[in-house]
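Then we have chain A:
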Amino acid sequence: MISMIQFSDVLAWIHQLLSSCMAPWLVFIIELVVASVAAVVALLVCVIIMVYMERKVAGHMQLRHGPNRVGWHGVCQLFADIIKLLLKECFTPTRADKLLFVVAPVLSLCVSLLALAPISWGPGLVLWNTNIGVLFVTAISSMGVIGILMAGWSSNNKYALMGAMRSGAQIVSYELSAGLSIVAIVALAGTLNTGGIIESQANGWWILKGHLPAFFAFIIYIIASTAECNRAPFDLAEAESELTAGYHTEYSGMQFGIFYLNEYINMGVVSMVASTLFLGGWQPFYLPFDFAWAHTFNDIMALKFMETWPAWISWVSLAWPLVWFFGKLFLIIFFMMWFRWTFPRLRIDQLLKLEWKYLLPLSIVNLVIIALLVVLGLHF
Partner candidate 1 sequence: MENPIVTPSELKTEEFVVNIGPQHPATHGVLRVEATLDGEIIKDVLPHLGYIHRGIEKMTESLGYKQSIFLTSRMDYLSAHINNHLCALAIEKAAQIEVPARAKAIRIIMDELQRLTSHELWWGSCAMDIGAVTPFFLAFRDRERILELFEQNTGNRLTMSYIIPGGVMNDIRPDFVPKLKELIKSIKDYRKEYDQLITGNFIFQHRTQGIGILSKEQAISLGCTGPTARASGLSCDIRKLYPYDGYEKLDFKEVIDYGCDNWARYVVRMEEMNQSIHIIEQLLDNMPTGEYRTKLKGVLKLPAGEYYQRVESARGELGVYIVSDGGAKPYRMKFRTPCYSNLGAVKPISVGMKIADLMANMATIDLVIPDMDR
Partner candidate 2 sequence: MIKEELKHYLEQTFPNSKVDETFDFPVLFITKEELIPVMKQLRDAPETKFNFLFCETAVDRNPELEMVYHLSSTYYHHDMMVKVVLEDRENPVIESVYSLWEAADLYEDEIYDMFGIRFTNHPNLRRIFLTEEWVGYPLRKDYQDDKIISL
């Protein structure tokens, strides 16, 4: 791996700088605020790219160009939309439960952002380096359904209520197989810490060295997490042709904007977890084989040739893990968009049948096989 300049060195240097002129508690608060804001801003930039990407991907799949009027190739379209949403009235229906109605979008947003805390963005670049990282993400992400249920119930609209109830059934179900496929990788890696899981993949991503079961776990996780994000073909909570807009039928203005944003944040978090667990997070591609050309390939991937270069150039290598991390992130997101613009929607009973009859038994069997692999020491 890159042994020149680490993110932890940079962070330690900033910490020293602050500590030299401030009280420790103040340093702690400043670091906390700056780090959180940085993470949220990074995610929002991702979301902006994702929204633009979704429009372009959808457009090109549907024989259209997508947005191409506002700015160069329509890159400013989203900003125009945000301004529009901000200027629109946030309308509350008369008979709605006012408090819940206002709180619901904010709650879902908070929950989605919380799941960001233990994500490891680069070597040493993690907001909350905790030993329960993956568990925390799993626990938090299933709480998002509370916001949706609140929105559906408080809207006093039958479409919204049905959408919320569908969403509840769906997220509770798919949480199981998503969780079990996460457990499979945790069993292989032997840690819940996101950074630890990524470092355990320095000699090959789990999807490659975890044999076939890890590959199955990846597929199950992608399906289940698409369902958890309420994305098509599992977008029953919104189900445009059945429930008009599902749980956010009555929302307008920025309240609707928050739900829209939330969908993309969820997609981002889910893809980050998927890339952390299965695709080696910020680790570059590594061939787990013992051939000469494989070694050369791995050395090039790990930027070994830069070690002899002057130190000031090796700063560039700091960006290398981030390139890998975001590359994987957007690859998975592209797959989710591909699903959305290709498949028809499932029916509610088919959706639940897929989970309880196929995905859940498959992931349990998969987990047992992985446990056997770990016990017998058959994995790399």
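How were these picked? Simply put, all candidates are chains of the complex that A comes from, given by their letters.
The criterion applied here is as follows: a contact is a pair of C-beta atoms (placed from the backbone, for glycine too) under 8 Å apart; a residue touches a chain by one contact, two chains touch by 3 or more; residues count from 1.
None of these values were measured; they are calculated from a predicted model.
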Numbered candidate touching chain A, per complex, among 1 or 2 = 1
Would you pull the chain A residues touching candidate 1 in the complex into a rising list?
-> 58, 61-64, 158-159, 162, 166, 232-233, 235-236, 239-242, 244, 341-350
